[in-house]
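This is the structure, below, for whatever I ask next.
Just one protein chain is left out here, and the rest sit where they should.
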Amino acid sequence: MPLVRRDIAKPAAAPAGADEAVARGALRSADPDMRWNAARALGADPASVAALATALETEPVARVREAIMTALMRIGNQESVKALLPYLREQDAAKRGAAIEALQALPDATAPFLSALLHDADSDVRILAVELVRGMPAAEATRLLCDILEHEPHPNVCASAVDALAEVGTRDALPALEACARRFADTPFLPFAISIAVAQISDAKG
Amino acid sequence: MHVSPEDVRRLCEFLYRRTGMLFAEDKRYYIDRRLHERIAATGTQSFQAYFALLRSGLDSEVEHLVNAFTINETYFFREDHQLRCMTSDLLGAVIRTKRPGDPIRIWSVPCSTGEEPYSIAIWLMENFPDVDNYQIEIVGSDIDTRALAAAADGVYGARALMKLSPALIARYFESVSADAHRIDAGLRDSIQFTEVNLIDARAMAQHGRFDIIFCRNVLIYFDDASRRAAAENLFDCLHPGGFICLGHSETMSRISSLFRVCRYPDAIVYQRPEAERDHD
Partner (left out) sequence: MTTIDRATVPALRVLIVDDSSLVRMYYRAALEKAGFEVEQAMNGLEAMEKSLAGRFDLLIVDVNMPKMDGFSFLRELRRSGAPAGSVPALVITTESGEQDVQEARIAGANFYLVKPVAERDLRSYVAVLTGAPR
């Protein structure tokens, strides 16, 4: 039999607390593998959010950034959300995308911040905020998205809202959708998008 | 209770976003039937209520729905196109950096009741010309200790062996009864079976690094954060340049951006990059 078998030991029980303190220190290591392992070890430790947030600010290696964000997602409290929010304004599309992905997994913790984000001065931030509304229950999401359709000047933000309504919108969204179609009647894409969303919602038999 | 074509369209878009599974128009009837089954099974009584449940992530309903579409039977040489890819393409790349006598480590996780790791072993012995030139180590791991016990026991019914030729069965199994065959003792003893949880970084790290990992039909069932943690652990358990194979209808595009996609004639597999990428 040309196969080899080697025994794999079970891990020893971890001493409580000591591991996390070591890992927080290792987040500052010059060795990317140490930082990678450190981030992965801290996913269950709410006390480490500040250390993770600080590390994220300067981390040059993509997979370590990924692991830090995963840890923040797993902790998933409001402090984690606050650590992730600034990245919605990043110039770098990859960093913005990573942040929104992490936040989408934390609908409850993100909820208190949503209104401010939906009214942000930056239309790109408002577009990202609409993605966060998708994660809410249908009635609540519909209410927020209709509010956007009624007041939002930027067509791309409206387009995101329409896309979200196609997924989660209830019949309550129909008047706002139709009004939006009239408002943007002479622009490309939005009239088409709204007609699809209206069809999705109207024909849904519930 | 009526489900409209628009409801089905909504569901398909949701499934596509979550899992990457795409259903063409002519497959929609297939969805319709499964959807009705799941609405009945969950007692939700309407598409709207069912879709709300699905979106909420409660009760692992996405898992149940995806399960309804996939054939969950396990048997020897299941998805043999990946085994073919292993011997046709992956091992060639793996041994490029190895000397004769070096280890080649292959992990089947989850291994369930053992069909997969034993299949890998048999396939290598039958199809890998260099099988005697390296120290090939196969490990099978699962979170389910009963499945692991069955795997170590190595007894299978005729159905599990349905893709094996009589010659292979004669070569690697002994008959224990009319419907039961047992893997030869030598092969049984060659494979290490361990208990592991994919999201437990320490337990995963204990397994060391592998050249090829088969991780089929499990990642898609985790929630977003756990899925990423599992993918990070799997990444860490691969040598740079090592490969990971997912299930037939799974894709890393919904799981993790850590891996490079590799397209081979027999399969799409994913690779831990040889060198670090994306420094700022």
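Lettered A and B in written order, each chain numbered from 1.
Assume a residue touches a chain if its C-beta (ideal position, glycine included) is under 8 Å from a C-beta of that chain, and two chains touch if they have at least 3 such contacts.
These figures come from a predicted structure and were not determined experimentally.
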Chains in view touching the one left out: A, B
Which is it among A:84, A:129, A:168 or A:193 that touches the chain not included here? A:193
Residue-wise, where is chain A in contact with the chain that is not depicted? 91, 93-94, 96-97, 100-101, 104, 124, 127-128, 155-156, 159-160, 162-163, 166, 187-190, 192-193, 196-197
For chain B, which positions touch the chain that isn't shown here? 13, 16-17, 20, 251-254, 256-257, 261, 263, 268, 278
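We adopt the following convention: only the chains that are shown with their structure count from here on.
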Rounded to the nearest whole Å, what is the centre-to-centre distance of chain A and chain B, using the mean of the C-alpha atoms as each centre? 28
In their complex, what parts of chain B are in touch with chain A? 2-7, 9-10, 13-14, 46-48, 52, 55-56, 103, 121, 125, 131-132, 135-139, 186-187, 189-192, 194, 201-203, 205-208, 223-226, 228-229, 232-233, 235-236, 256-258, 276-280
The answer for chain A against chain B in the complex is residues 1-11, 14, 32, 36-37, 40-41, 43, 60-63, 66-67, 70, 73-74, 76, 101, 104-105, 137-138, 166-168, 199-200, 202-206
